[in-house]
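Attaching a single structure in structure tokens format; questions to follow.
Complex shown without one protein chain; remaining protein chains in place.
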Amino acid sequence: MPYATIKIFCGVIATIGLYSVLYKENKFYRFFEHMFLGLAGGWMLVTLWTESLKEAWWDAMWGRVSDGANPVIEQNGNYLWAILLPIGAMGYFVVSKKHAWMSRIPIGIIIGLWSGQQFSAWLKKYGPQLQASMSPIAPTNAESFFRPIPADPADLAEISKYTYGSQAVVNFIALVTLLCVLSYFLFSINFKAKSMNAMTKMGRYLLMIGFGAIFGSTVMMRFSLLIDRMYFIFIEFFKNTLFHIN
Amino acid sequence: MLDLIAQADRPPVVGTQYYDAGKVMMLFTFMIVFFLLLNIFRAGKNKDLYIRRIAGLNAIDEAIGRATEMGKPVLMVPGLGALNAISMQALNIFGYVTRTAARFANPIRLCCGEPAVFTVAQEIIRDVYQSEGVPERYEPDSVRFLSDRQFAFAASVSGIILREQTAATFFMGEFFAESLIFAETANSVGAIQVASSTEITQTPFFIAACDYVLIGEEFYAASAYLTRQPVLVGSLIGQDWTKLAFMLFIVMGTVMNTMQLRSKATEAVDGFGERTPLTEDRLVLPNETTMGRIFGPAKPNPATMKPREADPEAAAPEGGSQ
Amino acid sequence: MFDLLAQVPPKVNFWSAAPNTSALYGKVFLAFMLGVGFVFLCMNLPTRYRRTLISVLTFVAGLFFVLSFVWPKAEGRAPDTLPNGVVESVAWWLQDATGPVSGMTSTLTAFLLGLGAFSMLRVHIGRLVKQQKDWGFSLVLLISMFVMMIIGYWDWRTVNFTMKETNFNNPDNWIGITYAKDLVFDGILQKMDAAMFSIIAFYIMSAAYRAFRIRSVEATVLLVSALIVMMSLLALGDLMSSKFIGMFTHGDKSHFMANFTLSEIYGFIRAAFQTPSIRAIDFGIGVGALAMGLRLWLSLDKTGGTN
Partner (left out) sequence: MSETVETKSLGEKLLSIPKPVLYLVLILATALPLFFPMALPNEPKDMAVKLNESINALKDGSTVIIQSDWTESTRGESRGQMDILLRMLMRKNIKFAICSAADPQAPEVFRNLVLQLNKERKAKGEREYEKWNDWVELGFYPSGEALGQGIAANIRDAFGGKRDAPPGGQDRPVFESPVLKDIQKVDDLGMYFVVTGTKSIIIAIERFSDRVAMGGMVTGVMGPETSNYFYSGQLKGLSSGLKGVYDMCSLEERDHPGTTMLKREEQYILSLHAAIFLLIIAVVVGNVGVFLTRRSK
């Protein structure tokens, strides 16, 4: 049996094994679940060295020499990286009753590094989003209410410069949606006014429209993955490999 | 710190080679930080602050109560995200859940998919049992690391739900595609599910399949709501101020943009912030409005930069490709 | 200090040493011992200093990125030139050190991975030894874990070291171990990933059947907008609607009715509701994360049992 056939056969069996949970939890599924977890765990321990530590830590610590005919030092060893090993190892104290607090040290450093990045990440992410929320709510071109369809594609750039009436209306609704939904997330303000209460309630409905739209487009992707698996089982395996129909 | 901003603030003249990092937006960020810190310190004095009702959080006690009645375990999953604010927040909420469960001597299962999160989770959960005075009820195997691989994790959590017939499940944190696998599996064994994902794309699935869902920032409000710690409540008020400032800023920006984009331009502004009088008749362009300049700050003109000296210590050509 | 983290390649300074020299070996050893010393120091640290120590370390770790955020950025930097003045030197240093400093997170997380593996082994070896229920499956797990580990490292060693000259990217050159790795990794593990991912489609089906009920305004709104989006994203639904609308417009794209095709309606839903509502939730989440980040950075939060 050629290797390709064995490989695809294993894949199909594993797929069916995991699908069997749809009928009910059974031994077949349990077998593949544990195998899955084991393989993933083993792979994790492989990539731990080969993908994470080898280059970013080990090579950085010992430096690197190119292995051409005339070796050139590419990178000097930053010996201080050696400190990271004992610091990382402090995480393991979590299993000790007495010194469990020490696991907080590597964790504290990771958290600190993450938190420090938030300021610039925040600005880079939300700055443009804020700007995009400030579209004009009155037309800058009153020649037509709807955005005209250009007869010549070259006119598109000119048309794109303006906001037409219909776009202004959409921009206005978008602004209202944004404000209503934001007001839904105001937690500490006790709205006495009915109008504000209506606004937060409206915010929740508008949110649901948005969620519905996300659901709709997400569903497509999930189904396409299923279709791909069906393609794998029925076309790649049964049709092309097992029965050699092309 | 302030004179640093002043440095960035200098107009791009000869000799200045600092990229203007968007000083207004940077100030805006500092304003948020100020709002948060101010309210955190303010809240320390005023204990009685209002937080609106969050339905999903009131359900926590009910869910644990039911699990106790049935004698089945409570399952908690802090998502697959790395160790950051989201997973820390999830663990804070789980600390509360565990405390309630510990009082009822209800077994718990906390499944992690990230080693750093797993480390913190172990420490927090053990701490909770200790502070409740029942350290003997803490089983080390109740906090588990399953896999850092998304779908191996999903398969394993499903297996645990189905085999142990969990009665209450809490999915909080960064969930991705696996969200619906968990939610539907938990539903099939009749568990009460309280869920929250900071991933907006997953929220609709949780809404469809779970009993209670915390949407968006409700997740961050949760620990303030549950514990009423002054620091958390203060921070929440600071967050509200920030959102109000956003709303104001957006409305202001919209009005300004609307007015400015409808008016005739008198001068053109290029990417280096240099202005030239206009001869043609045209409207103001988006990058020339006040808001456009705030969000797209001018870059220094390379033509006017002070040249830099060559590095005498620079390596030989083949090593120069740094 | 400036060259500590900025790994400027060929320069040797106090913070680095040339590879394969006894100076480097000695210094690595010293640094390692320094770390070990720190561990022992912590083990004997009085309880009242613990919190402070963690807070200080967290703060210092975060300070780097906060500094890079507020410090003026150097523009137009070319290789092999010297910075103009102190402000620019600092900016360059910050820029150079960003990579190594961000790398610290993944290095530390990688060290903690062993703890995860330890947890797995403890649970499953325990089950095996005590012959608890399902111990056979624990055995399956342990065997597949070790098999994968051995094959994985062996393959890595073969490809990167022992048979470095062979181009294994070309399947014609494969040998036994490459086949074995391809089978367990690509043939099984990856296929299992894909199977689990696609299983979601079934759950969507059952969730839609069981939970998508018109029982409240909210649920109805969600359902209707989901249906419109699904229809408009389908090539056929999109086309059918434009054919239907075409009966009114007779091909005139600027006709008023031309705005009512499904894809136009979805475009409207997206621009008017979906985008701004996602944005609003996102703003909230972003502010929440920033607030939490600030509290964590300054150690203002009390977590776990201490609250």
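A, B and C are the chain letters, set down in written order, and residue numbers restart from 1 in every chain.
Keep in mind that, in the parts below, contacts are C-beta pairs under 8 Å (C-beta built on N, C-alpha and C of every residue); 3 or more make two chains touch, one makes a residue touch a chain.
Just so we're clear, the structure is a prediction, and the values are computed from it rather than from any experiment.
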Open item on the list: Based on the whole assembly, the unshown chain contacts which displayed chains?
Closed with: A, B, C
Open item on the list: For a quick check of understanding: of B:Cys111, B:Ala155 or B:Ala177, which residue touches the chain that isn't displayed?
Closed with: B:Ala177
TODO: Return the single residue from C:Ile204, C:Val221 or C:Leu296 that touches the missing chain.
DONE: C:Ile204
- [ ] Touching the hidden chain in the full complex, which residues of subunit B are there? Just list them.
- [x] 150-151, 176-177, 188, 199-201, 321-322
Open item on the list: Touching residues of subunit C against the unshown chain: what are they?
Closed with: 9, 77-79, 95-96, 98-99, 102-103, 105-106, 169-170, 185-186, 190-191, 193-194, 196-198, 201-202, 204-206, 208-210, 212-215, 223, 227, 230, 233-236, 238-239, 242, 263, 270-271, 274-275, 278-279
Task: subunit A, residues in touch with the chain not shown (by the definition above) - done: 22-23, 47, 51-52, 55-56, 64, 67-68, 74-75, 117, 121, 124-125, 128-129, 131-132, 213-214, 217-231, 233-235, 239
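As a convention for this text, only the chains that are shown with their structure count from here on.
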Open item on the list: From the centre of subunit C, which other chain's Cα mean sits the farthest off?
Closed with: B
Open item on the list: Looking only at C-beta pair counts, which chain-chain interface has the most contacts?
Closed with: A-C
Task: Between subunit B and subunit C, centroid-to-centroid distance (C-alpha), Å - done: 14
Task: Cα-centroid distance, subunit A relative to subunit C, in whole angstrom - done: 8
Task: In subunit C, residues with contacts to at least two other chains - done: 9-11, 69, 105, 108-109, 112-117, 120, 134, 192, 195-197, 199-200, 204, 222, 226, 278, 281-284, 289-290, 293-294, 296
TODO: Spell out, as numbers or ranges, the residues of subunit B touching 2 or more other chains.
DONE: 26, 33, 82-85, 88, 116, 119-120, 123, 126, 140, 146, 148-149, 151-152, 155, 163, 177, 200, 203-205, 207-208, 215-217, 221, 236, 239, 243, 246, 319
Task: In the complex, subunit B residues that touch subunit A - done: 22, 25-26, 29, 33, 49-52, 54, 82-85, 88, 116, 119-120, 122-123, 126, 140, 146-149, 151-152, 155-156, 158-159, 162-163, 177, 200-201, 203-205, 207-208, 215-218, 221, 224-225, 233, 236-237, 239-240, 243-244, 246-247, 249-251, 253-254, 256-258, 261-262, 283, 285, 291-292, 295, 318-319
TODO: Would you tell me which residues of subunit C are touching subunit B in their complex?
DONE: 8-11, 69-76, 78-84, 87-88, 91, 105, 108-109, 112-117, 119-120, 122-123, 126, 134, 192-193, 195-197, 199-200, 203-204, 206-208, 210-212, 222, 226, 278, 281-285, 287-296, 300-307
TODO: Can you check the complex and tell me which residues of subunit A touch subunit B?
DONE: 18, 21, 25, 29-30, 32-33, 36-37, 39-41, 43-44, 72-74, 91, 94-95, 100-101, 103-104, 106-107, 110-111, 114-115, 118-119, 122-123, 127-128, 130-131, 133-138, 140, 161-163, 171, 175, 178-179, 182-183, 185-190, 207, 211-212, 214-215, 218, 222
